[in-house]
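I have a structure here, written as C-alpha cells, and I will follow up with some questions on it.
Every protein chain of the complex appears in place save one, which is left out.
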Amino acid sequence: MSKLRVAVIGAGGRIGSEAVRAVQAADDLELVATLGRGDRLETLTEAGAQVAVELTHPDAVLGNLEFCVRNGIHGVVGTTGWSEERLARLGEWLDAAPSTGVLIAPNFSIGAVLTMRFAQQAARFFESVEVIELHHPNKADAPSGTATRTAQLIAAARQQAGSAPQPDATSTALDGARGADVDGVPVHSVRLRGLLAHQEVLLGGAGETLTIRHDSLHHSSFMPGILLGVRRVVTTPGLTFGLEHFLDLD
Amino acid sequence: MSKLRVAVIGAGGRIGSEAVRAVQAADDLELVATLGRGDRLETLTEAGAQVAVELTHPDAVLGNLEFCVRNGIHGVVGTTGWSEERLARLGEWLDAAPSTGVLIAPNFSIGAVLTMRFAQQAARFFESVEVIELHHPNKADAPSGTATRTAQLIAAARQQAGSAPQPDATSTALDGARGADVDGVPVHSVRLRGLLAHQEVLLGGAGETLTIRHDSLHHSSFMPGILLGVRRVVTTPGLTFGLEHFLDLD
Amino acid sequence: MSKLRVAVIGAGGRIGSEAVRAVQAADDLELVATLGRGDRLETLTEAGAQVAVELTHPDAVLGNLEFCVRNGIHGVVGTTGWSEERLARLGEWLDAAPSTGVLIAPNFSIGAVLTMRFAQQAARFFESVEVIELHHPNKADAPSGTATRTAQLIAAARQQAGSAPQPDATSTALDGARGADVDGVPVHSVRLRGLLAHQEVLLGGAGETLTIRHDSLHHSSFMPGILLGVRRVVTTPGLTFGLEHFLDLD
Partner (left out) sequence: MSKLRVAVIGAGGRIGSEAVRAVQAADDLELVATLGRGDRLETLTEAGAQVAVELTHPDAVLGNLEFCVRNGIHGVVGTTGWSEERLARLGEWLDAAPSTGVLIAPNFSIGAVLTMRFAQQAARFFESVEVIELHHPNKADAPSGTATRTAQLIAAARQQAGSAPQPDATSTALDGARGADVDGVPVHSVRLRGLLAHQEVLLGGAGETLTIRHDSLHHSSFMPGILLGVRRVVTTPGLTFGLEHFLDLD
C-alpha cells in the first residue's frame, strides 16, 4: 500500500516540530514537505502533498487553507481564531472542491476530547456535576478554556434533558468557595507548581459518583489526534469541526 | 397525566425495600402492589400493575416473568442467573406478547454502566489500559465481577480495533505485582477497611492519561437505573439485556 | 489484666450510641454506665467509672465535667463550644485534681487529624498548597470547618518557615474560580450528591506534587480515636486539647 503524502505548515513551532517527528515515525505516512514562516506554498503541490497539517497563526491560516483547498490538498488544522465569517469563507472554497476535506480541531488531545464527550453524555444522569481544572501557576486565565467549554457542554446537555438545577444547600460561604458559575455548573481552578494541565469532571447521584479525569503531561499528547485526523480527513470531504467527529463514538 | 402503575416483586429484600421507597417517592409512578415470598402473583393483575420490578431469586424469576408477560405486564429485572436456555424460554413468551417489554440488567448502577461503556469506547485510542478495583476486605472474590467484565469489554474493543499488545518492559517482578491478566488487560484488586465498591479504569497514551472512576457508596445507587428502566420498558417491546440500551448513548 | 471501666454520657445520640457499641466490643474496656438526658451523674461514681466519654451539648458539658473531675473520673470529650473562659474553668477543676486527665478533641477521626498534621508538616517544603473539600449538597457552610482549620494551620506553618507567597499568574478570572482565600491558601468547596465528607490537600513544587486525601464514609470513623483517647487519658493528667497529642507523632 502506498503511503499517504503529508506536509506540515508551521513546522518550526513547538507543536509543528513535534508533528514533523510524529509523521516521520508513522509507517503509513510519508513526510513530503515542511514549511516555515516565509516558505512558498507551491512547495506543497511540487511535493505532491495529499494532506497538509496546518499549525501556524490566525493571520496565516486562511491563506494557507485557500491554497490547499484550491489544489485539492486536504487540511488538518490546529490553528485557532475561527469566527463565523472565517468559517463561511472556508466553506465557499470547500463547496468548489467537493472531494476535499478539512478538519479544524480546537483540541487534538484525544483524552481531552473524550473527557468532554463523556461528561456531556453522563451529565443528565446525575443530580450534581462540578468541574475541577488544575494547572501550573504561570497560567493567566481561570478557568481554563477547556474547562469552560466542558462546563458549557454539560450545562447544554442538562438543559436539553430537562435536568433540575443542582442541589446546593450552602447558606454561609466564604467568597469564592463554591467556585465560578459557568451556566450553572461550578468550576474550580487550582494553580499548583509541579502540575501541567489536568481536568476532572465529578458527577454525583444517589449513592454513587462518577469521575472522569484527564491528565495532560506533554504536548506530545496532540500527536495521536493529529495523525488520526490526517488518516481520516482524506475520506471525509467538506468541513469537519472537532476531532470528536472522527472518533466513531456514535 | 396518569401515573404509571408499578409493582415490586421481592419487596422484602434489601434492594427490594429500597425500590419500594423509590417508586413511592417518584411523582410520575404509583406503587400499586408489593409482593414478598409466598404472595400470590394474581395480586399484580388485580392491582392493575403495568410494570413489575422483579428483585427475587434465580429459582423464582422465571415463574414470575411468565405470569407477567402472559398478562401484558412489563418487567424490570435485577435477578441474576440467566443462561442461554432461560433467555430462550423468556423469548418465547415475549414473542407471544408483542407489545410487552422486559429489561434484564446485571447492573442497575448508571455510574457502573457508564464506566464500562466509556472504557470500551476509549480503549482503542490509548496504548495502555489497566483496571484497579477497590472493595471492603470482606469480599470473597478478586477481581470483582464488574472489573472482570470491564476488562473483557476493553480487551474485545481493542481486538476489534486491531490494537497492538500493551507495552510493558517489566523483566524483574515480584509475583503478583503486575496484577491479574484478564484477556491481556491487567486488573488490580485492593481490599481496604473503610471502602465499599470502587473501580478505576486508567488509559494512557503519549503525553496523557484518561481515568474513569466509579465510586459506589450505597445500594441506593441502583434506584435511578431501576426507575429509568420502569419508565422506558413500557415503550420498548421485547427483551432488552443491559441498562446501557436505555441510556441513549448512541 | 483488669479492664478499664468506661461510661458514656450522651449515650442516646448518634455518635453516643455508636460509642456504646465500640466500648462493648473492645476487649480491654468494660462499659459500666450509659447516661442519657436527665440521668443522674451519681450513676458514674456508683458504677465505679474510671473514664467518661462525654458526647452531649455545649450547655451540659461543663456540669458533667465538673462532676467527673471532682470525682477523679477522667474525661474524653467530643462536645464542642469551648471558649477561653470555659477552658479556664475546666483548668481550675483539673488543678485541684492533679492525677485526673481530660482530652477534648474537636475531631476524633484519626484520618482527619493525620491529614491536618501531615499538611502542616509538609507545607513549608512546597511552593504551592491548595485545599479541596468535597461534601454532600445538604451542607450549609462552605468551606467546611475542617478545611478552614486545615488551611489556617498550613498558612501558619508557612509563615513560621518564612515561605514566599504562593505563585499565581492569574490575570483574567471568572469570579470564584480560584476558590476562597483562607490566610493566603485557596480553598475550593465541591457539593455533590453521593458524597459524604472528603478533603484533599494538594502540595506542589518543582517537578512533583504531594496529595493527602481523607475520605470519611461513616461516623464510625470517630470510634478508633475515641477508644484511643480512653486508653491514653488515664495516664495523661491535666488538659489535652486535640487528639494529635495522643498519636505519638513526634
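Points worth noting:
So that you can tell them apart, the chains are marked A, B and C in the order they are listed, and the count of residues begins at 1 in each.
Note that in this section a contact is a pair of C-beta atoms (placed from the backbone, for glycine too) under 8 Å apart; a residue touches a chain by one contact, two chains touch by 3 or more.
Remember, it's a predicted structure, so these values are computed and weren't measured experimentally.
For the chain that does not appear, the touching partners among the shown chains are A, B, C.
From the set B:E46, B:E92, B:D141 or B:D248, the residue in touch with the chain omitted from the display is B:D141, counting the whole complex. When the whole complex is considered, the residue among B:T56, B:T209 or B:T240 that touches the unshown chain is B:T209. Contacts to the hidden chain, counted on chain B, fall at residues 126-128, 130, 132, 134, 137-143, 148, 166-182, 186-195, 202-209.
The omitted chain makes contact with chain C at the following residues, 109-112, 114-115, 118, 121-122, 125-126, 203, 205-224, 247, 249-250.
Summarising the interface, chain A meets the missing chain with residues 194-196, 215, 217, 221.
We take it that only the chains that are shown with their structure count from here on.
Arrangement of the chains shown, judged by which pairs touch: all-to-all, with no pair of chains left without contact. The angle of the rotation carrying chain B onto chain C, fitted on C-alpha atoms and rounded to the nearest 5, is 180°. Same-residue interface: chain A and chain C share over half of the residue numbers found at their contact. Computed from the mean C-alpha positions, the centre of chain A lies at a distance of 33 Å from the centre of chain B. Rounded to whole angstrom, the centroid-to-centroid distance between chain B and chain C, based on C-alpha atoms, equals 40 Å. For the pair chain A and chain C, the distance between C-alpha centroids works out to 46 Å.
Within chain B, contacts with two or more other chains are made by residues 215, 217, 221.
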